[in-house]
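The structure's right below; bear with me while I get my questions together.
We show some of the complex, not the whole, and keep each chain where it was.
Note that the chains are named A and B in the order they appear, and that numbering of residues resets to 1 at the start of each chain.
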């Protein structure tokens, strides 16, 4: 069993309205040190079987096809082996 | 001539489109359920992807609908030259399916916008806009949370160079201003077509601007343009010598 953590972030240059609003809300709450806020997705999948290399190939493939939109998003990932 | 309106789980403007085509245009129209994998769209001339919150907008707007079984047929239909119109969420699905360039992201302002909007017709050389006049200002409602059009600079230039930008957000006098831009779209883009001009996506809802009681009739010419185009095609089919 593999645990895969895929992090999907808006590309630099793409307006992150949610991140900006959250930063402003933090400032309004008195957290004046917050210089920037960005919000991405943390997608965690459990995958069956295969070698690490196979899993890695699958993860790239599903990220490019569905999990991230390359027009606006970048992704990276971590793969961990897990006991059942 | 036949229109088809695709229904995804969460579509909610499907009946608006159906009603507009059937009762106002008086054109033949059928609903198509998204699960119809084997559907080849034979007999259809124009496919409409309506607005709504397909699959709850999970992951990204349009992302999951894009892989609905019916979309294989829609992509095939579109690439063969069939007319495809994506409205609001339908536009988002078309970009996710890469039938149109760019992406729709969250509005720059804080919220879901639902109001009358003025847009300017930028190009009339398409089956969807031929009855408009270039520069004409239309009043068409918008209703979306993710309508900010984004693409990289190169793509925007290409859209400009190939006259693919069909509608831009403008003020009442037709000026393309920052203030008239409701959602932060690059170049005030409200609607585009592909290079072959048979696939159109737009955020405003023309199907909601086709009756007196809805305060604007400006959406009508879009659907009537399609009907005229399809009638011409049909004529050509039957009298190929003309």
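Convention: a residue touches a chain if its C-beta (ideal position, glycine included) is under 8 Å from a C-beta of that chain, and two chains touch if they have at least 3 such contacts.
Since this is a predicted model, take the numbers as computed values, not measurements.
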Across the entire complex, the copy numbers by shown label are A x2, B x2
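Quick note on the criterion: only the chains that are shown with their structure count from here on.
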Provide the C-alpha centroid distance between subunit A and subunit B, rounded to the nearest whole angstrom. 30
In the complex with subunit B, residue positions of subunit A that touch it: 10, 14-15, 17-18, 21, 41, 66-67, 69, 71-72
Please give the residue numbers of subunit B that touch subunit A in the complex, ascending. 59-60, 63-64, 67, 95-96, 101-103, 105-110, 148, 150-152, 184
